[in-house]
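Before I ask anything, here is the structure I am working with.
This part shows chain A:
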Amino acid sequence: MAARDEILAKLRAAAAPAVELPDLSRFAPVTYPDLRERFAKSVIEVGGRCVFVAGSLQDELAKIPEFANARRSVSLVPGVEGNVDLTAVSDPHELNDIDFCVVPAEFGVAENGACWITDHGRANRAVCFLTQHLAIVVRDLVHNLHQAYERIQMPGRGFAMFLSGPSKTADIEQALVIGAHGARSCTVLVTS
Partner candidate 1 sequence: MTAGHPRRALQLVQNPERLHWHDQAVWFVRQKRDIARSFVPEWEELRSLASQIKAHALSRLPDYLEQFESRAKAAGAVVHWARDADEHNRIVLSLLRERGVTRLVKSKSMLTEECKLNEHLEAHGIEVVDTDLGERIVQFRREPPSHIVMPAIHLKKEEIGALFHDELGTPEGLSDPKALAEAARVHMREKFLAAQAGLTGVNFAIASTGGVVVCTNEGNADLGTSLPPLHIACMGVEKIVPSPRELAVFLRLLARSATGQPITTYTSHFHGPKPGGEMHIVIVDHGRSRILARPEFRASLKCIRCAACMNTCPVYRRSGGHSYGVTVPGPIGSVLARQRDLPPMPRKSFRAQWRDRGRAR
Partner candidate 2 sequence: MEVALFIPCYVDQLYPQVGMATATLLERLGVKVHFPEAQTCCGQPMANSGFFDDARPLAARMLRVFEPYQVVVCPSGSCTSMVRNHFPELLPGAPRLPVYELVEFLHDVLKAPLRGRFPFRVGLHQSCHGLRELRLGSGSERLVPAFSKTADLLAGIEGLQLVELSRSDECCGFGGTFAVTEEAVSCAMGRDRIADHERAGAEVIAGGDVSCLMHLEGLLRRDGKRLRTMHVAELLAEATA
């Protein structure tokens, strides 16, 4: 018998008694009186920076030293300019020297400061991980992950992630170090 059928047959024979899937619609998770404030707090808690953008995005970005000093930058946000054109890059390895990357998120989650970022089938999602510094632009916020998944339309195919703050590790004596493999800083720009 092929491995697949043998494994499935064994699992069928193991026959754990039927258990109902709990009804999550009756579950009432925590929500916050001030969504924006809670979100900003969470972003800071996970090692990020949070900025509420009143004027132009470009102006706000210019205030971030890592953006201002970036030699090579990429923007996936319409209206924000980087100096590397992603569509002209055929091999993601060429993106290793990107200093700053600005990406749009579909929404942010107040309970944990995470932003939902999808790659829309782009070949070059590697830029989000290779870049030295990252900024995320987001407008909509939800309270918690339950609301988040209610809202998410999983792509039939493709990549999507929750990103919460900069890359980090605590693998050496539990000392928190920001900037493990990915972005060394993460600024979340909340527009309205």
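Heads up, the rule we're going with is that a contact is a pair of C-beta atoms (placed from the backbone, for glycine too) under 8 Å apart; a residue touches a chain by one contact, two chains touch by 3 or more; residues count from 1.
If you want to know what made the cut, all candidates are chains of the complex that A comes from, given by their letters.
What you see is a predicted model, and the numbers here were worked out from it, not measured in a lab.
Listed candidates 1 or 2 all sit in this complex, but the one touching chain A is 1. Chain A meets candidate 1 in the complex at residues 2-4, 6-8, 10-22, 24, 27-30, 42, 45-46, 92-93, 96, 109, 111-114, 119, 121-123, 125-126, 128-130, 144-146, 148-150, 152, 154-175, 177, 179-183.
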